[in-house]
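The other protein chains are all here in position, but one chain of the complex has been omitted.
This part shows chain A:
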Amino acid sequence: MPHSVSPEESASPDADAIIGEPKPENIELHESAGTVVADSVGPIEPSQASDDQDMMMADAGAVEEKMPVKMEATAEVKLEDLFADMDSDEEFPSSTGQGVNISNSPEAPASPLHLGPTSSASDPQVMRSFYQRLFPWRYLFQWLNHSPTPSTDFGHREFAFTLPNDAYLRYQSFPTHDLLRKDVLRLMPSRFEIGPVYSTNPRDRKTLRKSAAFKPIAKELCFDIDLTDYDDIRTCCDKANICNKCWQFITMAIKVVDVALRDDFGFKHIMWVYSGRRGAHAWVCDKKARQMDDQKRRALAGYLEVIKGGAQGGKRVNIKRPLHPHVARSLDILKSHFQNDILHDQDPWETDEKFDRLLQLLPDKTLNEALRKKWNSAPGRASTAKWTDIDALAKSGMSKSLDAKALLDAKQDIVLEYTYPRLDIEVSKHLNHLLKSPFVVHPGTGRVCVPINTKHCEDFDPLSVPTVTDLLREIDEWTAPEDANGKIAQDWEKTSLKPYVEYFRSFVLGIMKDEKDVKVKREREEAGDAMEF
């Protein structure tokens, strides 16, 4: 494998000489290693799943793992050249991109990467530069490892890659972030996901005598909120599209779920991440949360779930009275959002068919008839006005049978139905669910999955999240400040990714500090015991 060449060796011809293989074969090996799938998951083209290719893959892995980490760091740029060279040979036989790269990078390692006008997020060249220069590998490692020295928390963690040919490669694991980074650069997945920590190394799972010895033991508690689940109530966009109006649903969801996790369950290390297109993920990283089994996850998810049932289920909020403290608090948070973001911005009951839905949710028949009459006579009446009409007509006492308490309850239910977070609960329930890693690039939008600072979650604008092409351009345009004192800036510090990476870093430091404290304490306690003995 060309990975194993020492840093002194420069471009590809030398690499070939060392391995002693003719060039075309070498390329082929690369190609096949990239498409072999480790397990029988994901669509596989039959011709590529043969055994000997598996062997090659295994060999390749072995070579990589033996290689010292330090070398990789110094050889960084030149390795890239090897790859770039190979890829451009194959994929761009006569394009300009090839020329630019080969002539540029070897002699000027830190020099900007010139991108052609056509480059986009799906361009392998762009993605490679992103993973190579911007992705915060070290913090990702510390985040999952919970300490600076490599441990099984990271080593037994499953990673899953979605390869460019849409094959899905599961059960990958890496002792350190350098090896993870290298494999990502080799395979160029369009995205990768993070799974649980297993009881043994996921790569060894088939060598175990008992399959029961391979089981997931820890993973962050995750939540997934997706705007498509709001399609029946959002009027501004649908499907994969979003705008700032409907993003408010996510803002509300973050506020409600975050406070519940912190105040009620006592979790401290909660990170919210923009999913790259139309939703957000939460990662609860407290040790206690990570070690929860499926039953506890299910319980917690159930605690947070208020909206149940499909579109056919009729009334979807069925909560008991008096309101549970969590629901009451959520309602308090959501009330103002309901007024502004729902009634005003979404205007959900503007037309005849739409206000039928509202009337269905109200309890009193006479009142409903009166409202219908009023609204039919004034087509296009705004939702805000309609909402106040309910109380106005109710107060007028035109319905004898009206139960004020039932009406209030129904109104609370409506507020909740239109604002309460709609969680994709399956993600939270299972220990072994995989979730997209933070900071990967969404292949459709090109946007980076950046963390959202919950203190300012209202200011978060998904549409201004930097795209990968923006970021690479920013590196190019960056000039060193006068007072740099020779301190070399990291590439991410030159871009608008900086605040996000810094936020991530401080988040990770917080976790590491907490876990370190616990360890020190335990050791002290044990020392005490030993003394007594």
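Going forward, a contact is a pair of C-beta atoms (placed from the backbone, for glycine too) under 8 Å apart; a residue touches a chain by one contact, two chains touch by 3 or more; residues count from 1.
Criterion: contacts and distances are computed from a predicted model.
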Chain not present in the shown complex, as UniProt names it (candidates "DNA primase large subunit", "Glyoxylate/hydroxypyruvate reductase HPR3", "E2 ubiquitin-conjugating enzyme" or "Nucleolar protein 11"): "DNA primase large subunit"
Which residue of A:Pro148, A:Gly266 or A:Gly444 touches the chain not shown here: A:Gly266
Sole contact to the chain not displayed, among A:Pro148, A:Gly302 or A:Pro499: A:Gly302
Selected from A:Pro322, A:Gly380, A:Gly397 or A:Pro481 as touching the chain missing from the view: A:Pro322
Missing-partner contacts on chain A, residue numbers: 39-43, 166, 212, 229, 231-232, 263-267, 288, 292, 295-296, 298-303, 307-315, 319-328, 422, 424-425, 523, 526-527, 529-530, 533
